[in-house]
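First the structure, which I've put down as structure tokens, then a few questions once you've had a look.
Apart from one protein chain that is not included, each protein chain of the complex appears where it belongs.
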Amino acid sequence: MNDGDLAQLVGLRHKSFIVRIKQGGELQTHRGIVRFDDIIGKPWGSRVRSHLGNPFYVLQPALGDLLKELPRNTQILYPKDIGFILIQMGIGEGQVVLEAGTGSGSLTSAMAFAVGNSGKVITYEAREEMQKLARKNISRLGLEDRVEFKLRELTAEQGFDEEGVDALFLDLPNPYDYIHHARSALKLGGFFGSILPTANQVSRLLLALRQFDFAFVDVCEVLLRYYKPEPERFRPVDRMVAHTGFLIFARPVLLENTNDSIDDLEEGGEEDIED
Amino acid sequence: MNDGDLAQLVGLRHKSFIVRIKQGGELQTHRGIVRFDDIIGKPWGSRVRSHLGNPFYVLQPALGDLLKELPRNTQILYPKDIGFILIQMGIGEGQVVLEAGTGSGSLTSAMAFAVGNSGKVITYEAREEMQKLARKNISRLGLEDRVEFKLRELTAEQGFDEEGVDALFLDLPNPYDYIHHARSALKLGGFFGSILPTANQVSRLLLALRQFDFAFVDVCEVLLRYYKPEPERFRPVDRMVAHTGFLIFARPVLLENTNDSIDDLEEGGEEDIED
Amino acid sequence: MNDGDLAQLVGLRHKSFIVRIKQGGELQTHRGIVRFDDIIGKPWGSRVRSHLGNPFYVLQPALGDLLKELPRNTQILYPKDIGFILIQMGIGEGQVVLEAGTGSGSLTSAMAFAVGNSGKVITYEAREEMQKLARKNISRLGLEDRVEFKLRELTAEQGFDEEGVDALFLDLPNPYDYIHHARSALKLGGFFGSILPTANQVSRLLLALRQFDFAFVDVCEVLLRYYKPEPERFRPVDRMVAHTGFLIFARPVLLENTNDSIDDLEEGGEEDIED
Partner (left out) sequence: MNDGDLAQLVGLRHKSFIVRIKQGGELQTHRGIVRFDDIIGKPWGSRVRSHLGNPFYVLQPALGDLLKELPRNTQILYPKDIGFILIQMGIGEGQVVLEAGTGSGSLTSAMAFAVGNSGKVITYEAREEMQKLARKNISRLGLEDRVEFKLRELTAEQGFDEEGVDALFLDLPNPYDYIHHARSALKLGGFFGSILPTANQVSRLLLALRQFDFAFVDVCEVLLRYYKPEPERFRPVDRMVAHTGFLIFARPVLLENTNDSIDDLEEGGEEDIED
């Protein structure tokens, strides 16, 4: 790898560090100091040793790894949720995506990664410190050209500056208060998403989505179960993350009249899932 | 939408159809015929009616929707698995990715979507009929320029033509027979992935990965639990997909010598997952 | 087995029938008629054949099998939930247990089974037809001496006739309306349980339990995942029951004063679960 690369150093017991490799630089760990000059010029996947002789692998980090190691002030989204959000909302090359709030920037990063050089993520955050951290995190991943940061809160009166965006994600505790704004900012048939920890919040969001003519509402949870990678003793690990949040997806549609309501479509929801 | 667009028509009970909109074309359903001329020129998210008066929404399909509706001869990967695979293997703009076998092309499509215009997916398939179907599926999504199809089986002796690829996915019943080929084709520190339905297959694959110096092995399952989107009666749906496959991820690394083995790194696996 | 025994006949594809074996009797199935005279005198676990030559095994039914085959008018509790309820509420020999409503009698049967000859289950049901079915089901299992049936609804004013019972289970859609009655009927420190399908109902019940000084509240779900019993192809089955209900357990306690509240105890709930 080369001077300036972002690298993942993985030591004993899978202890992992994301670092920018610089000439003369080093990583201090409680298993010893790793000198970057020992790394530069070697291929990815090589093993180096700390000054105490402990081995470290040098890997090119995947998006999932980068997101897990992101410096944060807040709860961040897990890769298991992010992967499903990107697929479900069709986030891809060239799209324009809105987000509020930015938080530590984990979903922002993943969306910026997915929209490519020709796409754009516009992200709102009310807290200056938080935005600063997210900016730093996203710059570190080299994705800052794809992200537009806005420092401002949403209020009942003031929503997004944008219109006609492809997708919009609300990572806020009270998304139900801004659904009319989401409706205005999204193009018709666009993709709305949100994540919420409690059932009570989901109920409130479902009411708001119904009120503002969103249809094709899906609510789901992604559960990730790891296994011990032992060929002769293959089994699930003992403990797992049981809950990060409920994911909610919906699409703004045009209703011709209110009698011929969305509920006709909604009623089939479960059956659809089952097939 | 316009002549030539790929659209998702969703009728009562969430019955969904992916169609290419063409002037003069139509979709025949048991709820009546939808004429495409009624659709052309309307915004996404509009509602049209079949000749029997049944409502259909016209939506821009997300990748997840496209993959679910893909014509298929084989079991295809689910969006829940695909989303996690893309994140975990860091599949993104500009990468070169290898796959075997192509199958109906669902993962091929998703990977082609993720690598963007500057990336490439090279996919091997032994059955001509299957490759033909996959070609058709991928062309339909407009992703054919990013995919190179190879019609050939892997054997113990003959592996991939490529070297130094960023990521490689084996969607075959016996990936353990080709791990030496995977090792040769991947760049050091690249991303290996596979999916297998049974525990016995996973055990065999884990042995092969160990034999050919792959480290950082993760085995996991992604479970997706849907909820009824009823604000006053919020609850999980009654039944769910319980198993699609075990996902296996690993990275080819350089070992200096065999005494100082990979197992030192592996032992920490579970702890790492837990934190 | 003998004349008068309750037996489980299991035919091809695990199709199962619970029958009372009587001389001269028979079971008609679409795989032929099984004559009970062919069964009487044979050991449990034997195989007999229908008049069409199809094999049937004759097994002594376990409680779980009996409950699954219970004739029913309503949703019944699943063995996975019943087993956990009995353990969690300490239902055992010699106890006095209250239940409302009886429904088809599945939990009633299980509780009657568990309290033994010296215990008693008193069960309330408002619908005469339902009680009649439950009576028949419980008599069929030979447990009628342990069960007292009451035909009456609970109202805001009129609760249970009993006091000081060991355990009390509410299998009603609105248990939150009767928590003051549950408090009066249970002995201090006794076991309260309920099952509810929706998160909204659970929230209402939690409020009511708090209001009437119940502590040590646990809410959980029991998920049962089956595997294909194939030694060479061991894997989870494709689909599973995703939700039957949320189980809620609590204990009525004595609070000395309201300032020194139950909440001090509650806050540790999750940690306790984690250890």
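Here the chain labels run A, B and C in written order, and each chain numbers its own residues starting at 1.
In the analysis below, a contact is a pair of C-beta atoms (placed from the backbone, for glycine too) under 8 Å apart; a residue touches a chain by one contact, two chains touch by 3 or more.
Because the structure is a prediction, the values reported are computed rather than measured.
Residue C:Q60 is the one among C:Q60, C:S139, C:T155 or C:N174 that touches the chain not shown.
Residue-level contact of chain C with the missing chain is found at 10, 12-16, 43-47, 55, 57-65, 67, 79-80, 82-90, 92-93, 110, 113-114, 116-117, 187-191, 199, 202-204, 206-207, 210, 215-232, 234, 237-239, 246, 248, 251-256, 260, 264-274. Taking the complete complex into account, residues 199-200, 203 of chain B touch the chain not shown. Seen across the whole complex, the unshown chain contacts chain A at 197-200, 225-226, 230, 232-243.
We adopt the following convention: only the chains that are shown with their structure count from here on.
A centroid comparison over C-alpha atoms places C as the chain most distant from chain B. Note: centroid distance chain A to chain B, computed from Cα atoms, is 19 Å. Annotation: 42 Å between the Cα-based centres of chain B and chain C. Looking at chain B, one finds that residues 199, 225-226, 230, 232, 234, 237-239 touch two or more other chains.
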